[in-house]
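First the structure, then my questions, so here it is.
Of the protein chains in this complex, all but one are displayed in their positions.
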Amino acid sequence: MTIDEAPAGAPARAARSRREPRPGFWLTNEFGLLALILLFGLLFATLANGFLSPFNLFALGRTAAVNIVIGLSMMAVIVTGGLNLAVGAIGVSAAMACGYGVETLGLPWPLGLLGGLGLGAALGFVNGWTVVRTGLHSFIITLATMSIFFGAMIFLTRAESFRQLPPAFAAFGRAKLGGTVSPLLLVTIAVMLALVYLYRFTALGREMLAAGARPEAAELSGIRVGRVFVLCHVLSGLLAGVAALMLVARNGAAIPSMAGQLGQDWLLPAFLGPVLGGTLLNGGKVSVIGTALGALLVTMLTSGLLLLQLGEFWIQSFLGLLLLLAVLIDKARRSYLARRNLA
Amino acid sequence: ADDSRIGLVPGGPHPYFAAWDQAAKDAAKDFGLSGADYKVPQKWELSQQNQLLESMLSQGYNGFLIFPGDSVGTVSTVSEIVGNGAPVVTGAGCLKDPSEAAFCLGTDTGNSAYLGTQELLKILGPGKRIAHFTGFLVDPNTQLRIDAVAKAAKEGGATVVQVIADIDAPEPAEEKINAYLAAHAGEVDGIVTTAWVPAVVAANALRKIGDKRIKMVGIDHDEVVLKAIKDGFVSGTMLQNPYGQGYIGAFALDKLRKGCTVKADAPFKSNALTAKFIDSGTIYVAADKVDSYVDAMREKTKTLLASFGDTYLACP
Amino acid sequence: MTAIFEARGIEKSFPGVKALKGVSLTLDTHSIHALLGENGAGKSTLIKIVTGVQRPDAGTLLLDGRTVAFANPREAIAQRIGVVHQERNLIPRFSVAENIHLEQIAGHLTKPVDHAELNRQAARWLEMLGLDIDPRTPVSRLSVAQMQLVEIAKALSLRSRVLLLDEPTASLTSNETDRLFAFLKRLRDGGASLLFVSHKLEEVQEICDSVTVLRDGANACASRSMAGMGRQDIVRLMIGRAESESPRRDGAAKARQAPVALRLRGVETALGHRAIDLEVKEGEILGLYGLVGAGRTELARCIIGQSAITAGTVEVAGRPARIRDVAEAIHRHRIGYVSEDRKGNGLVLAHSVLDNAGIAVWRALSGRFGFLTNGRVRAAVAPFIDKLEVKTPSLSQTVGLLSGGNQQKISVAKWLAAGVKILIVDEPSVGIDIKTKAYLHDLLRELASAGTAVIVITSDMPEMIALADRIAVMDGYRLNGEIQNSGVYETMSEAIMGLIHRTEAAA
Partner (left out) sequence: MSPAALPAAGPDGALARLLRADWFGPGLVTLAAMALIGALSPSFLSPLNLQILALAIAVNALIAFSQMIIIAIGQMNLSVGAIGGLSAITFGGLMDAFGLPAPLAAGAALLVGLLCGALNGLFIVWTGISAFVITLASLSIYKGINLGVTRAEPFYGIAEGVKAFGQALVLGPLPWLAVPTILVALGLSFMLARLPIGRFVLAVGGNAHAAELSGVSVGPTVVFAHALSGMLAALAGILLVARLQIGQPTIGDDWLILSFAAPVIGGAVLAGGHVSVAATLFGTAIVAIITQALVLFNIDPFLVQIVLGALILAAVGLNRLREARLAATRRGAAR
């Protein structure tokens, strides 16, 4: 095979002609979100009493930590151009499995955690396998499995919570590092690092992106698209499990209602993070940092608005308006920069 | 005291709690609080309620009357709040023991369902078949209600032929209840409902099919239900006392902040969730009392309040 | 002949690229005007500006001597300027007829659509272009070539005064091309003004009256008459030097003794192929010729495991092989396939040049825990991207933003980097300029000389004859026969057409 013997001059030219310019860091979604977070953070710090109080920062970080992982769980499937309506149902199932393992079976808690995560991944596998095998859209499959998983959980637990967990659980959820940082935030950061590694530095992560962007092309390039899609769902299930276990720590118990009826309460945070973070809904592009910043932004807006004490029934309207304002500011920044870049 | 800022927080937006708003205002005035506010989470979501509570704590609220979003899930939040020096009383619904809430002031959901069923059986007589319409299964109270209705039915010699749950939203409630009545109206003699929306929808459904043979006992004070009672389509409803919960809750929280403690030997009742339960009052309202039930409730609140401090609190 | 349309001093920049630098062009009535240039010279950009798809940064457009500015394609259509874009722009689930007449529908907002009438009208256009399909067929079911013809019919149906055709013949065979040209000539004689973009210089010389050449976004010549211009003159204008004829390969003889790399025996497929016997030896270039719809692409897809082979045997390197999916074909048997439909399934358009070029080697390059860095991929693919002279601001540029020809180069570079033993190339030079085409041919020859078995599927007869050692002819999902390529165009094309028509005569 002579393929490797490129003409002598080529590599030198390659180096010259391609000084990879960072495609405008200032134009990225991540920068935009960061700017918005700083902007609104400053605004709330001056307007809202107690926004910067240690307890509020702690609570903010803890809520954001869980929302970020929920968002990442959805992101893992959005990569394929699909979605996972069952994130909440899987999450609750995983949490209840952990609670059952620890409380009823008397397993040591690390095994209980593993059991919960394992169930999350397994349910994700069921979703992925069904989607790939039937060729139906993941929307409809996960809509059905959402009912099935959640129903099975309710049936088996009779909606009873598990609260005889080791005190370490609740202590972990309530601990404050340095007065303001929740250890849950550290878990989230670890998860983010792992995902960045996956999508940036592994063949599997790249295959997920390529398969998601254009399955036909990926298939013709030797990627086993079906298998990769199943893995995306498994990853999603696993992350849903992580988020749920974080909530178990936060609530000090595994409770069936922690994600609401059918686990639907998770859907909003699940979509908000990725979508604001620049993950394409038709697949093939992700941003782990963006998802995290998106989730953080929304959590912060909510917290700030609550502190501002605007008419209690109107808060949701204001949240919507702020969200709209945020994306508009971002849009304006982008078109401003784009114009300047060209001039 | 003048530095008491009491927050009254339900689980989400719901007409049941509207009375808390007035109760908060009255309590602030009557007891000289520096503030008492009714604050509503935007949705019935545990996490939303938690976030609201955390935020209120940051804002300097220092006493809370809370309807727990989840009887176990809210325990941890409450203990965090208490850890920050703000006493908590649960209202309308209870936390499952052990918890750090001072006590629970509300309606014994199970008992209310039990009594309601008994009222229904009184009207129907023995050996009849009843259906039970109730709320979300994820709410552990739902299981309590199902059990209570079953128990009362068994004692009264009736059979529960069907339980329809998960109908806390009007659309599915309408669909399922109507479908049920359409197919099985002939096979059932009575209906007991133990959640707000099913009560409203079932009352309307009975009015629609115009069937006064089927007797129904509802719950809560929705206008539709009250009107149906007047018109004879519904036999009666189990009323609770939300205003009293809000008013007395705010009173007690203020006392607790002043250094009062809950008496160890207070005559608490106990229910399926907690041994520190105070009944804010449940009454069965039939057609004869529809117009006067508000006075009855006021009376109940007044008597409860009069002896509340002495009965339950030890003050310096 | 009078000037009907004129562009003066058009400029256009994209982030990182100055695509047009003061380009001028004049179109006359009663004429067909050629717009030529290498890949990325700016031809398509100019066309998009003329038809209101993009706005120019500077410069003026004149129609009938009056300045015009089109804010969107609708305004250009209203001025009876029609266009066939280089990219397919059809609504996949709409019928052929409705796609052809969409502009018409958009013109009458309140009139209910009369599908029967549309079908009738469309049938006429289809017949004129020699396209034998039911106008009610959804276009998503058409082949690339059929879509191209539909797109042409769509532009023709507008009866435009000015008609711009951006590489309309790229995926057509000579038959369809001839038909199209006859039609274009009629339009010209009727007074229309046509702009024709193509990388096939034979075609340009056949029908064009005048020519504009772009080089790197600037005029190398503006609206010159074709009279007296030879092929070499045009080439010199385009690439700045004359074309060097690459010699025919002498490896063919050697290849005849080489071991067989891929052998099909009595193969039948789920897609309808029957009795296919075919072999390629290591170091051989086998051409697969046929008219549009002959089933060549489908055969390739069956070989690489995308569709099932239902009977017969496949041998790879002498051993029987059952290839169940494409991953197996690539990673186990080292068979690569360059798709004819680069937008649809050849490339991940939304991803970078680097990701597209490296996709087939990720697995091979990744280390422990699947660890893989951009640096490692870049080292593996950059040589091939350079060799093909891909014109891109950087390796992290989105492939979808490259010019058509450059995209095609990436989809070839991918397989060069993967180092396969058997390479199936489907319509490799669609949209590639002559310089790159020569490179690509050299490259395929080089690959073959190094021992790779190459199967070339192309509808471009000159390319086939220039490249292949042996030519197999397909028609109606069967093999009609094989001939050794002598390299002499006249005799070979006659022989090939003879083979194709053998069945038609028999049938």
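Labels for the chains are A, B and C, by order of writing; each one numbers its residues from 1.
Just so we're on the same page, a residue touches a chain if its C-beta (ideal position, glycine included) is under 8 Å from a C-beta of that chain, and two chains touch if they have at least 3 such contacts.
Keep in mind that this is a model prediction, so the values were computed, not measured.
A.B. asks: Would you mind listing the shown chains in contact with the chain that isn't displayed?
C.D. replies: The undisplayed chain, in the complete complex, is in contact with A, B, C.
A.B. asks: Which of B:P13, B:G35, B:G60 or B:G309 sits in contact with the chain that's absent?
C.D. replies: Looking across B:P13, B:G35, B:G60 or B:G309, the contact with the absent chain belongs to B:P13.
A.B. asks: Touching the left-out chain: which of A:T28, A:N49, A:T180 or A:Q264?
C.D. replies: A:Q264
A.B. asks: Which of A:S147, A:T180 or A:Q309 touches the chain that is not shown?
C.D. replies: If we include the chain that is not displayed, A:S147 is the one touching it.
A.B. asks: What residues on chain C make contact with the chain left out of this view?
C.D. replies: 53, 72-74, 77, 83, 85, 89-95, 98, 102-103, 105-113, 115, 133-134, 136-138, 141, 154, 270-273, 477
A.B. asks: Where does chain B touch the missing chain, residue by residue?
C.D. replies: Within chain B, the residues touching the omitted chain are 13-15, 18, 40, 42, 137, 146, 161-166, 169-172, 174-176, 178-180, 182-184, 200-201, 204, 208-209, 222-224.
A.B. asks: Tell me, which residues in chain A touch the chain that this view leaves out?
C.D. replies: That gives, for chain A, the contact residues 85, 130, 134-137, 139-141, 143-152, 154-155, 158-159, 262, 264, 268, 271-272, 275-276, 281-282, 311, 313-321, 323-324, 327-328, 331.
Here is the rule we use: only the chains that are shown with their structure count from here on.
A.B. asks: I need the residues of chain A touching at least two other chains; which ones are they?
C.D. replies: Residues of chain A never touch two or more of the other chains.
A.B. asks: Which residues of chain A touch chain B once you look at their complex with the stated criterion?
C.D. replies: 49-51, 53, 55-56, 59, 63, 66, 154, 158-161, 163, 170, 173-174, 250-253, 255-258, 260-261, 265, 302-303, 306-307, 309, 312-313, 315-316, 319
A.B. asks: What residues on chain C touch chain A, complex-wise?
C.D. replies: Where chain C meets chain A, its residues are 13, 15-16, 304, 306, 325-327, 329-331, 337, 339, 344-351, 355, 359-360, 362-363, 365-366, 369-373, 382-387, 393-396, 414, 416-419, 446-447, 450-452.
A.B. asks: Going by the contact rule set out above, which residues of chain A touch chain C in the complex?
C.D. replies: The touching residues are 1-4, 6-7, 10-11, 13-14, 17-21, 23, 201-207, 209-210, 213-214, 216-224, 280, 284-285, 338, 341-342.
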